[in-house]
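The block underneath contains the structure these notes are about, expressed in structure tokens.
The other protein chains are all here in position, but one chain of the complex has been omitted.
Think of it as A, B and C in the order they're written, each chain with its own count starting at 1.
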Amino acid sequence: MSVSVAVAGASGYAGGELLRLLAQHPELEVATVTAHSNAGQPLLAVHPHLRSLGHLSFVETTAAQLQGHDVVFLALPHGQSAAIAAELSDDVLVVDCGADHRLTSEADWQAFYGDGWGGSWPYGMPELPVGDALQRRNLRGVRRIAVPGCNVTAVTLALAPGVQAGIVDATDVVAVLAVGPSGAGRALKPHLLASELLGNAQAYAVGGTHRHIPEIEQNLRAAGAAEVRISFTPVLVPMARGILATVTAPLVEGTSVDDVLSAWHSAYADERYVHVLPHGETPRVSDVVGSNSAVMGVTVDERAGRVVVVCAIDNLGKGTAGAAIQSANIALGLDEHLGLTTDGVAP
Amino acid sequence: MSVSVAVAGASGYAGGELLRLLAQHPELEVATVTAHSNAGQPLLAVHPHLRSLGHLSFVETTAAQLQGHDVVFLALPHGQSAAIAAELSDDVLVVDCGADHRLTSEADWQAFYGDGWGGSWPYGMPELPVGDALQRRNLRGVRRIAVPGCNVTAVTLALAPGVQAGIVDATDVVAVLAVGPSGAGRALKPHLLASELLGNAQAYAVGGTHRHIPEIEQNLRAAGAAEVRISFTPVLVPMARGILATVTAPLVEGTSVDDVLSAWHSAYADERYVHVLPHGETPRVSDVVGSNSAVMGVTVDERAGRVVVVCAIDNLGKGTAGAAIQSANIALGLDEHLGLTTDGVAP
Amino acid sequence: MSVSVAVAGASGYAGGELLRLLAQHPELEVATVTAHSNAGQPLLAVHPHLRSLGHLSFVETTAAQLQGHDVVFLALPHGQSAAIAAELSDDVLVVDCGADHRLTSEADWQAFYGDGWGGSWPYGMPELPVGDALQRRNLRGVRRIAVPGCNVTAVTLALAPGVQAGIVDATDVVAVLAVGPSGAGRALKPHLLASELLGNAQAYAVGGTHRHIPEIEQNLRAAGAAEVRISFTPVLVPMARGILATVTAPLVEGTSVDDVLSAWHSAYADERYVHVLPHGETPRVSDVVGSNSAVMGVTVDERAGRVVVVCAIDNLGKGTAGAAIQSANIALGLDEHLGLTTDGVAP
Partner (left out) sequence: MSVSVAVAGASGYAGGELLRLLAQHPELEVATVTAHSNAGQPLLAVHPHLRSLGHLSFVETTAAQLQGHDVVFLALPHGQSAAIAAELSDDVLVVDCGADHRLTSEADWQAFYGDGWGGSWPYGMPELPVGDALQRRNLRGVRRIAVPGCNVTAVTLALAPGVQAGIVDATDVVAVLAVGPSGAGRALKPHLLASELLGNAQAYAVGGTHRHIPEIEQNLRAAGAAEVRISFTPVLVPMARGILATVTAPLVEGTSVDDVLSAWHSAYADERYVHVLPHGETPRVSDVVGSNSAVMGVTVDERAGRVVVVCAIDNLGKGTAGAAIQSANIALGLDEHLGLTTDGVAP
């Protein structure tokens, strides 16, 4: 007996990727897709690449349309999830791809998002070390999940093993990320036009203003850091999908290369979707496009006294829709890997 | 009376850009172009975009072919400039786009390049602060010029004002650069294929191994830093040309935002090719494509205690051929701006 | 009980895509991967995106290595398949992704490929109309399959319905295709470098010289054309994968728009992987990336008296690996759809 699913905000890029993955999922079945301005249109009018779901049409995003499904994925603009989730029954699994329920600190929310903190939900990053265990354990059986931010996932997975092992100084983290425009959604803004981005690169949200900063700090504290300070700069580059995060932090005095490699390799040894490359190798974004994988290369720069971790994810995959489905699988007691792939679409 | 010019290694990307700019130069005239495997071919067979020089053909790269010109630009692979330059008269202006004569320390050379240090030449970065003056002064009338590395130019110009003003801590610099593949030349390597790079991003030379590191350190010491340590990571992205460098360093305790803006704006106030944007703005690579400009945005991240400078240059323009011609103009006593443009080709 | 598979020439792009799809196939299991210069290396050294097959390493491409599997996919350079296939038992299913066995006319082979025609094999395009039936029928139970050329697939599927219905004049076909560089394989040629192709477009094999021409003609004759003449021009554009074919031919006098739409829609009404859009719509390459789908828009230009069919496929998917697996499924008596997807990876 299949599990019925509704996807709210299904007309965006995150919604589209959720649908693409769900169409391959053997247990979950998409029954309802909702949208705002596209309500009433066939799904194919917005997502012509999703022919296997060609029978669906968008309905209005209301609690009434979403109610009655076993699982509801919310892919709504930030700030719109809390209200609609409050109207859904407690026994419905609600997986929020927005930011509304990620932060555990109301002060952080106010500093970066303003009013309207919705309270925190179980955090959908199964591989995050939390104390001596993994966040995976905290997702079993839950009925509310907050999916991490895409940049957050890349930076957190890149640095958590060193933090957990106590060998990196988390008070001087520097992260610079090459990111594709799909992370900004289907927003009609001039700098997201192809004419502007082709042959171009541009940083944005420079200087400590990006909303993903408090979420990264929260995660690294969960992994064991007493204090976290991060310089975070995303750089928009002309690839449709993907994040390549270069994350660096000082190593604690006396840390050897072996200590570093041991920490990272052991942290993810049992994970299917998080891969640590041999020393000296670096991942490509194309290795993870379309997949749920995060791949990272870890290098020690002895001259600079820093570890450099380069981590690739698909912002729409492991960065959003993949994490949502992986976490939902865990919550529902299904095989964690259903509907997900390890392999990227390359070249 | 025009100045006669030879370009050695003219079949590569740096050579091609030198020729494109020289074709517009009112005083310099290209008489000879040399190449290795392309010797004997018409220029258009290799550079079909250079129709205004369609009368030229490549000859062998030998000292005899280069001798007899007023100016010789060397765009040869690293390690090949020193031998050929030694055979050219002292009164010929020799401008080396390779690395052979950039480093003043033989130990640095050996650590990053190995044997065969060629000795240092006057350094072709007119805007570099050296003590209380600018490097421009040291280029007047010289007959040997070492053109800086492209990544070096972006990082040095980005950070030098803060170093010179004594307000940044140069012992903890982190630089991550989005770079286009033309910086690697026309090398037939798999990772430089379009199939591989389209839709992709990948870091390389991670962990303190890139050859531009000692050159950056040398420059920042020239600008006034007692000690320099830099974590440097280039990331290859799918734009043919350009560098977007994100450079960050801790601010010295007590430095205000005004101190920062004042240092950067005053450093380049008189420069035609180096531009500092208003606080909070960031440059685009497309603003500088084809031009000799470097454009940077400077932001203070008070939460992280760091200044973040994002700097855009064209690796083949200000990063190589533009700097070569600008420096040659100075050495020859010509108007510094001949043959160069400030405006980028966008979109 | 799973079916054992070997892939020869697995280090190329076609081989990589075969492996990516086979890794998802519930019945076929990859046991052996062979290569030439990469023999001895782990699969991940060449295809780092295929982590689910990380246990495999390349062995030499010899008949001995391939023998003993139930299915052998050949993804070898043109001209190398015939010799190795001749050494494999008749009861092994051999699926050749190369050109060696596509053409039924030795004269055509000699005109476009030269010596060494290998004889023709059953042609792996299930949806091709052949007389009153489909080619699918001719693939059941066979043990040798020639996979069509990628451009051939796009042009043939685009025009076959009109030819079959007798409403287009096949003696004046014009096809211009925007194609990605992966169609040329991982060849280290200057014009395939990212520096060259980014921001660029270039036609090649212009003027009737492309080797796919006789294959297209053969197919359209199979579909019912008495005579075929085609002007065929591929244009390399900066997208890693994909073909967008614009195919146009004169309409037979008296043909109405309804005749046209009826012919195309009815031809593919029962096909899962070939889709005809509503009149006036056109497909996007991104709709089919990573999938086995071909999507086309059909428009009548009454002013010019021509039908214009725009058809999108993934050159590595439906254009090569997808067709290979689909045809193998049919030959083996499996569900035709195993291991294949309808949905593209977009954006």
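Keep this in mind: contacts are C-beta pairs under 8 Å (C-beta built on N, C-alpha and C of every residue); 3 or more make two chains touch, one makes a residue touch a chain.
Keep in mind that this is a model prediction, so the values were computed, not measured.
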The listed residue (C:106, C:302 or C:335) that touches the chain absent from the view is C:302
Among the options C:78, C:229 or C:272, which residue touches the chain absent from this view?
-> C:229
Of B:153, B:182, B:202 or B:326, the residue touching the omitted chain is B:182
Hidden partner chain, touching residue among B:92, B:134 or B:345 | B:345
So which of C:174, C:187 or C:252 would be touching the chain we can't see?
-> C:174
Even though one chain is not shown, chain B touches it at residues 13, 16, 20, 23-24, 47-53, 182, 198-199, 240-241, 275, 283-284, 286-291, 293, 295, 341-347
Contact footprint on chain A, counting only the chain that is left out = 13, 180-182, 184, 186, 188-190, 192-199, 238-240
Over the whole complex, note the residues of chain C touching the chain we left out.
-> 172, 174, 176, 178, 195-196, 198-204, 206-208, 213, 229-231, 233, 235, 237-242, 244, 246, 248, 250, 280, 282-286, 289, 297, 299-306, 308, 310, 312, 346-347
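To be clear about the criterion, only the chains that are shown with their structure count from here on.
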For the sequence-identical pair chain A and chain C, what is the superposition rotation angle on Cα atoms, to the nearest 5 degrees?
-> 180
Equivalent interface positions on chain B and chain C, same or different at half = same
Quick one: most central chain, C-alpha centroids?
-> A
Dist(centroid_CA(chain A), centroid_CA(chain C)) in Å evaluates to 35
Averaged over CA atoms, how far is the centre of chain B from the centre of chain C? Could you give it in whole Å?
-> 45
What parts of chain B, by residue number, touch at least two of the other chains?
-> 195-196, 198-199, 238-240
